[in-house]
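The structure that follows is given in the form of structure tokens.
In this view, the complex is presented without one of its protein chains, the others remaining in place.
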């Protein structure tokens, strides 16, 4: 390809190397372009887009790879396929809290699950190769935009009104008459087009009408927005900019808020769950008969600041800072953080109440309440009778070889006890109590321990978020949408008229020739001038026949 | 665009983007590692013990190396390794201090477990009820055992059950 600049033989303007249409008069000055790739020479107004005119250093070769739309499309397709793969099995942050990923995938999804885990696909969207793909996308967007945008900008802002005769026939919409038309007809056309919001420039008998030029910048604006978004997603990996933690706090408990280095604590004062009442909502009665639907759940919290932030593990000295009710859709905000109501856990028990029953089936004394988190070891039933708790397992799994109760977790989900009834003057009686069953350990037990009721321990699951990258996403996407809308909904339309030796008219738009044709023909028809036909349509119809 | 400017723009863009991708990759891959690994400094803490006292690691480190053992009564390997830990702790004349950090449980549960053991445990049992220390050390699986030498550096870390040989290795490591 020529490295030399091209001088137009018609108007004398010197064009950059590789330009197809003269920047000044629009004459075709360079036939030596890739006709397969460039179907419409007016695509970038005939400017030299193809970087093939430049010398081929390594940087140029790399650059050219990324300016190619075909390669860009391939990168987009790869990202889409990768994203789809991440939906085959749930990602790691969707599996139950606390589960071991390696076990979970194997257990639930078998060999495929095992492979999924080993390949790291369970953390696909933050994996290094997905990251690289997106980096390549960013490079592609930047390179392609600079490569096309800069020449386009230059061309559109240096437009000349007067165009070479050959320019008109080259356009998709054109009308060439044998003779000139009357001046007042021309003025009429001018004023009609002006009413259609066209801006007009004249140069003797040459006219240029243009509107919607700014829509050409749409793609470049939306690309800038995308770069901002990609930049924001990159920042996510930088330490401190993005925090996403779970706060698990039972009713009545106070826990430290993670990542604040024990500066802030949160207390769950009360947790409320409300379900839709069938009576109040008659219209939903059919649905509510079959299922319980939660109307609202919220945590009433108090936030504290710790005045004693010394060593890890030391007792905090708490000073209340705020009270708030965190509901779904209504987070609590403080110090750049947000705390959201995520879900709740009512699978734990807080306490169980039992009572002692004698051989006749009569209750003895009052019922006694066992706190399942910090249980007492002795319960006074009457003056003579005391019940001792010999063993307790919060989440009973099995009895060990040495007779002790083995627990699955430290969480009261399935409590089991060994109680010993000590009556003055009698032998101690032992029994093994669990949910749905009591088994005597000693023989000939006179007494029975019976279950009365249990109280649920509700824990609120809150999400702690700090996202300093969000402005990048928000602003980036708004810019993207702005660019997308002006680029798609508005068209850049130009009409040239030359009325020196014969009337010539041509029109160009970057999209929607159908609409431009309609608009132009309305004006031409009213002036009794032959209407324009879409050159491409004519060619296509010929091909069909 | 002039030839020179074009070259500058291209090279700058390529280099800049590559650098940014590289930095991001670095952060991505390095954040996968734990907070406290072998070679890192230990994190000091202060917890109440089962006896009612208070234990602070930095105080202990003035005189000797320290082994931290994170455990729970529901964790089978923890239960199994504890008697061995106690044996060897005594056998080595308590030259290295052992702190068994219990995660989250009530005194009742701990005492219940201890009374089922054949011998009394002589080392300190620290109570991490709020899991502050567990979180600070980013403990995942249990038992996790960490050896800290007198300089406050983490010499050894193991996230599985300790055999007698393992315990010896830990004691020796804490004395480095």
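Order of writing sets the chain letters: A and B. Residues in each chain are counted from 1.
Just so it is clear, a contact is a pair of C-beta atoms (placed from the backbone, for glycine too) under 8 Å apart; a residue touches a chain by one contact, two chains touch by 3 or more.
By definition in this document, contacts and distances are computed from a predicted model.
Missing from the rendering is one chain, named in UniProt as "Cytochrome c-type biogenesis protein CcsB" (options: "Acylaldehyde oxidase", "Teichoic acids export ABC transporter ATP-binding subunit TagH", "TPP-dependent acetoin dehydrogenase complex, E1 protein subunit beta" or "Cytochrome c-type biogenesis protein CcsB"). In the entire assembly, the chain absent from the figure touches the shown chains A.
When the missing chain is restored to the complex, the residue among A:114, A:128, A:238 or A:340 that touches it is A:340.
Contact with the omitted chain, checked across A:325, A:438 or A:463, is made by A:463. Interface note: of A:159, A:180, A:254 or A:512, the residue touching the hidden chain in the full complex is A:512. Across the entire complex, the residue among A:59, A:114, A:248 or A:276 in touch with the chain not shown is A:276. Interface with the hidden chain, as seen from chain A, comprises residues 39, 69-70, 72-73, 76-77, 79-80, 83-84, 86-87, 89-91, 93-94, 96, 108-110, 124-125, 244, 276, 281-288, 293-297, 327-329, 331, 338, 340-342, 463, 465, 470, 473, 477, 480-481, 484-485, 488-489, 511-512, 514, 534, 537, 540-541, 544.
Note that in this section only the chains that are shown with their structure count from here on.
Taking each chain's centre as the average of its CA atoms, chain A and chain B sit 36 Å apart.
The residues of chain A lying in touch with chain B in their complex are 54, 59-60, 62-63, 100, 126, 128, 131-132, 135, 138-139, 142-143, 146, 150-151, 234, 237-239, 255-256, 258, 262, 310-314, 373-375, 377, 389, 391-392, 394-395, 402-404, 406-410. The touching residues of chain B, when paired with chain A in their complex, are 1, 3, 6-7, 9-11, 13-14, 17, 20-21, 24-25, 27-29, 31, 43-47, 56, 72-74, 76, 103-109, 112-113, 116, 128, 130, 132-133, 135-136, 141.
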